[in-house]
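Of the protein chains in this complex, all but one are displayed in their positions.
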Amino acid sequence: MASTYTVTKEQILSISGVDPQKCMRCGKCSATCPSYDEMEYHPHQFVAMVEKGEIEKLMGSPSIYKCMSCMACIQRCPRQVEPAKLVEAIRLGVIRQQERNHLKPDDIPALLDPELPQQAIVSAMRKYTK
Amino acid sequence: MQKIGVFVCWCGSNIAATVDVKAVAEAARKVPGVVFSADYQYMCSEAGQGLIKDAIKEHGLTGVVVCSCSPRMHEATFRKAVQAVGLNPYMLEVANIREQCSWVHKDMATATEKAIALMQAAVAKVTLNTPLTAGTTPVTKRALVIGGGIAGMQTALDIADAGYEVDIVEAKPTIGGKMAQLDKTFPTLDCSSCIVTPKMVEVGQHEKIHIYSYSEVTQIKGFVGNFNVTIKRKARYVDEAKCTGCGACTEKCPSRKAPNEFNMGLNNRTAVYIPFAQAVPKVATIDPEYCIKLTKGKCGACAKICEAGAINYEAKDEYIEVEYGAIVAATGFEMIDVSPYDEYAYTQSPDVVTSLEYERLMNAAGPTGGHLLRPSDGKEPKTIVFIQCVGSRESCSSGEMRGKPYCSKVCCMYTAKHAMLTKDHYPDTDIYVFYIDVRTPGKNFDEFYRRAVEQYGVHYIKGAVGKVTPEGGKLKVQASDLILNEQLHIDADMVVLAGAIEPNKSARPLATMLTASMDTNDFFTEAHPKLRPVESPTAGVFLSGMCQGPKDIPETVAQAGAAASKVIGLLAKDHLVGNPCVAHSDEWMCNGCSQCETVCPYGAITYEEKEFRMPDRTTKVRRVAQVNPAVCQGCGACTVTCPSGAMDLNGFSNAEIMAEVDALCR
Amino acid sequence: MQMNDKEWKPKIIAFCCNWCSYSGADLAGTNRLSYPAEVKIIRVPCSCRVNPMFILRAFQQGADGVILCGCHPGDCHYSTGNYHTRRRMTLLFSMLNYLGVESARTRVEWVSAAEGARFVSVMDSFVADITKLGPNRRLEDLRCKTN
Partner (left out) sequence: MKYSYFPGCTLKNKAQELDRYGRDAAAALGIELEELPQWQCCGGVYPLSHDEIAIKLSSVRALAAARDDGTALVTLCSACHNVIKQVNHDMQTDDYVITRVNNYLAEDGIAYNGETRVLHYLELLRDEIGFDEIKQKVAMPLKGQKIGAYYGCLLLRPSGVMAMDDPEHPTIMEDLIAALGAQPVVYAQRNECCGGYLTLEDESIPKKRAAAILENARAQGAETIITACPLCYYNLKKHADGTGVEVKYFTELLARALGVKEGE
């Protein structure tokens, strides 16, 4: 799933408000991430890859839909890097483009469990669609 | 009216080749106030100095300008020369026509013109100079060392060996500090107490050293050479002079639930206690919080058993005042409280311990007698995870910071030590060390760490621990391995936290009493980070050990010796000759605003209520600034800060500098 | 007072702290590095001794540029003096700017005792700047002139 539109490193930094240069490469974000095993690129890699400018690789990775926004990495990062904000910014870089919603309203009914709280649907729509 | 003489040096050809020295001397004669001028090949030579001396005598000169090399070279030489014939040494100015003229310009006309301007500026300044006399103050030949750990002990010993009296004030009942609690020391693995307890004995027996244990400094007055210090001797309810340290009272004491500080609270002690077998002074102390007699009025078991009659339940805190010439801060460090890092479950499981607790668990004199047994069930741990940088190297950009922004320096090494010692005794143990960077600068340090990896098979993992979950008697450790790019899950039996080092809590109030500056982390600041590393900017205050910044034992001992040598250098003087170029305040102009007091880095300025006789013959009490010339270093920060222009600096007064400005702009 | 542009040389006052910058200037001399003779140095114990008044006085007396040199931040002999300098001069410079004095006429530079070459390059560039600006008449008080 290559991106159809280039999003620059500068845009990602501006959307996220994150400064990846604050990272000291300790790995606390990836140590604390509950979704680690589901991800192709892990939180610390988001930081390093954004710093290096490898935005396209990240945009093409399903990892961006695996973050639970639990903010554990934000809370525990000793240098206040806030990796989850980079994951969010990359995801927005993708879904803000036309026809790039990860989840379409039409997909929802098939996923619906009768007990599922509205909160889950609303949150997922917020995270996955424009 | 000043009578000024101008002396122009050729410096061989160094000046004369580029500057027309005769023209400078000639020009000098035209400057108002100049009554004599001359040029000579080498002004700094005997003959040159003789020329100046003769001219002073002959022409009754009141001020002298020497146009020569930089004042940093020969100002002192010429000052001495003029003083020899009765002129105040501060009535001399040097015009720098070598380094800042002849050596940097090539064209003779230009260089000569500039030399003349520099000469004129110097004449303008010396015209306004006033004779200055450096004050002298006597020195009390006794030093105070605050803190009785390895830093304080070494400083005290070195000062005492030089023949000066030293007092150590130690807050705890015994000296010895943190080093007495350590098991082994890196990188040699020699037994810590085997090397520190003889030092403690030496300190205790030294005829020049007096130990005030279980005491605190509560007030410091005075300044370099003349400090007046109030020491609070906390009531220990045991007469130090009578107690023989036999320990009978500690055996009889029925209150046995007080946490044992020496063992990091891993076991309990009695209410009357001697911290450990080799304590100095070896006398008992009663913990008033746990003593049944002191809390409930009943008991008295210790008094009954004590043959020496040393127990005194009526004891009160005592305050004594002592005079000192120098003060050394050696207040040491603590480990931060690691409980805010509860993702490591320190508050949730007794098997998660700090490094210092681990140190006690391995120590033969510790709560487990040197057998490494985990606190929860007393079993030998098979898998141990060490976590580095707990609270060190944290960002200080937000107010939410849990830890410290600096590297605590010793953790990498002592963790390698812990790992190796554990493997030595229990080779089957699986040991994981999670690190951000392994920092081992130091002699034989990296070799030491590599030995842990290569010979002992300690698993060093570049990564962090995210969560420790105590469950079913195990500690489930979730961590990252950044090299393998994996998340690890380890079932550990113990987790050891290398918590950050922080200055002892008593350091901040002490710094306030000393008016010694501190950084934002509460480490004492040096007078100069490179050139004066063991002195505080506050004159007469010296720094020893961890209170200045994280350091290991050899560095601490080296710094302790350095601080001692500075103290000896000070105490060796009968009088301190001050720098007369100090600030002074015009009391009539001072409006009492305290701004100078705030900017002074030395605490040289204080405020006093003073009575003034007003023009209308009434008297008025006003609050005015006072500069202590023995403490002022003459930077001039206060002079510019003063909004009413009351503060001025001797030797660099507003009028003198402005006269130079005027002369150079002419 | 009319001067030929070709003959005109700027008057420049450099305040140098005794511990770093003055020694840096000495080192430039020791190494025989050259810089324009228009620069005339006044030695002060610390850059924080320089009262904004001195700078105003220099301009009033006809100086065309004033430069203030101190130890690098964090290296001050008196620990914090140059921090005071930095703040005070920021204020003074903005006031001078308000009065219409070109901001290039004033400068604060950090020069250590080991930076003889840096002292020279700082002075070269400062003199070049002032020369480009030409004479400063904005604050000059002609009543101060003796001739």
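Labels for the chains are A, B and C, by order of writing; each one numbers its residues from 1.
Everything that follows uses one rule, which is that contacts are C-beta pairs under 8 Å (C-beta built on N, C-alpha and C of every residue); 3 or more make two chains touch, one makes a residue touch a chain.
Quick caveat: nothing in here was measured; it's all calculated off a predicted structure.
Asks: Taking the complete complex into account, which shown chains does the hidden chain touch?
Replies: A, B
Asks: Which residue, B:340, B:457 or B:643, contacts the hidden chain when the whole complex is considered?
Replies: Counting the whole complex, the residue in contact with the absent chain is B:340.
Asks: Looking at A:15, A:29, A:55 or A:94, which makes contact with the chain not pictured?
Replies: Touching the chain that is not displayed is residue A:15.
Asks: Could you pull out which residues of subunit A are in touch with the chain that's been left out?
Replies: So the residues of subunit A touching the unseen chain are 14-17, 34-35, 38, 65-66, 68-72, 74-75, 82, 84-85, 87-89, 92, 103, 108, 111, 115-127.
Asks: Against the chain that's been left off, what residues of subunit B make contact? List them.
Replies: Spelled out for subunit B, the touching residues are 339-343, 345, 347-348, 398-400, 467-472.
Just so it is clear, only the chains that are shown with their structure count from here on.
Asks: Please name the chain that ends up farthest from subunit B once chain centres are defined by their CA atoms averaged.
Replies: In terms of C-alpha centroids, the chain at the greatest distance from subunit B is A.
Asks: Where the centres are mean C-alpha positions, what is the separation of subunit A from subunit C, in Å?
Replies: Centre-to-centre distance between subunit A and subunit C: 53 Å.
Asks: Centroid of subunit B to centroid of subunit C, CA atoms only: how many Å?
Replies: The computed centroid separation for subunit B versus subunit C comes out at 35 Å.
Asks: Where in subunit C do residues touch at least two different other chains?
Replies: If we look for residues of subunit C contacting two or more partner chains, we find none.
Asks: Would you tell me which residues of subunit B are touching subunit C in their complex?
Replies: Contact set of subunit B toward subunit C: 70-72, 96, 98-101, 103-107, 110-111, 113-114, 117-118, 121, 517, 525, 527-529, 537, 581, 599, 601, 633-637, 639-641, 649, 652, 654, 657-658, 660-662, 664-666.
Asks: Would you pull the subunit C residues touching subunit B in the complex into a rising list?
Replies: 11, 13, 22-23, 25-26, 28-30, 32-35, 37, 40-46, 48-54, 57-58, 61-63, 74-75, 77-81, 84, 88, 120, 144, 146
Asks: Contact residues on subunit B for subunit A in the complex?
Replies: 343, 389, 393-395, 397-398, 400, 403, 436, 462-467, 478-482, 485, 487
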